[in-house]
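For this depiction, one protein chain was excluded, whereas all remaining protein chains were kept in their positions.
After this line comes chain A, so read on.
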Amino acid sequence: MKKIFICLFLFMIAAFVWVPLWMLSSGTLMGPGELSENLAPVLESGDGFAAWPIFAFYPTFQAYAELLFDTPQFFNVFWNSCKQVFPIILGHIVLGAPAAWAFARFDFRGKKVLYTLYIVLMLMPFQVTMVSSYLVLNKLGLIDTAWAIILPGAASTLPVFIMTRFFMTIPGAVTEAAAVDGASPIQTFLRLGIPLGAPGILSAVVLGFLEYWNAMEAPQAFLKDQTLWPLSLYMANITADNAGVSLIASLITLMPPLLIFMFGQKYLEQGIISSGMKD
């Protein structure tokens, strides 16, 4: 009995999270007429409140057809997003993970100062560094290219910070054992650091992906050419008369982060690190 109540309670909480998603999905099946009728009080100067049925009364795939067949720029924009975000994430792994390993496992001169600098940079909002970033990118001739988004993103300090915390939890004895067993520092990083720090790396990947997939400031500031725009900017510019397309585009935009998260969740298990040690 108690179990049922707990389930019911959890279900209610989950429902709150799912309602907007449900609305999004059901909205994609509404025709333009039904949509504008439902949204009239919000979009036009109608009376009363916007209504949103649980299911579309007259379900139609019209909006899907419109987006998938009649809106080629959507694919272009989607591809732009991928082209910008995946290299950034790759950069987080290739540049960030070794940096984090060095911070977590090695003692070197200036480590504290450098790490503090990383944290300070991490805490600075984009708006603070926007002008200086713009000037640098402009000098390098990268404004209006995807590199203007990729390079600063790939060198972001947040993933280094996240991964450092995770790498620090790997017991020193494990890497010492590797050293005694004949592993070089690089082998130790590749064979133990990466697998044992995987939850940290994955956390950084998931967070980084969400951040850059949804980022608007940097593309808006550094990309004047609209053909380079990512989804986040494109979405913000879909007008109200195209609400159906907007809903589907939102749904599709949501998919990659969702997939990344579902994939990452498996690796986000904690507690594996200490299992090689005593009870």
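Simple rule for what comes next: contacts are C-beta pairs under 8 Å (C-beta built on N, C-alpha and C of every residue); 3 or more make two chains touch, one makes a residue touch a chain; residues count from 1.
Rule of thumb we're sticking to: contacts and distances are computed from a predicted model.
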Taking the list "ABC transporter ATP-binding protein", "Chemotaxis protein CheC", "L(+)-tartrate dehydratase subunit alpha" or "Fumarate hydratase class I, anaerobic", the UniProt entry for the undisplayed chain gives the protein name "ABC transporter ATP-binding protein"
Among A:Val174, A:Met216 or A:Met235, residue touching the chain not depicted: A:Val174
Residue among A:Cys82, A:Ala155 or A:Leu192 that touches the chain left out of view: A:Leu192
Hidden partner sits against chain A at residues 171, 173-174, 176-184, 187, 191-192, 195-196, 272-279
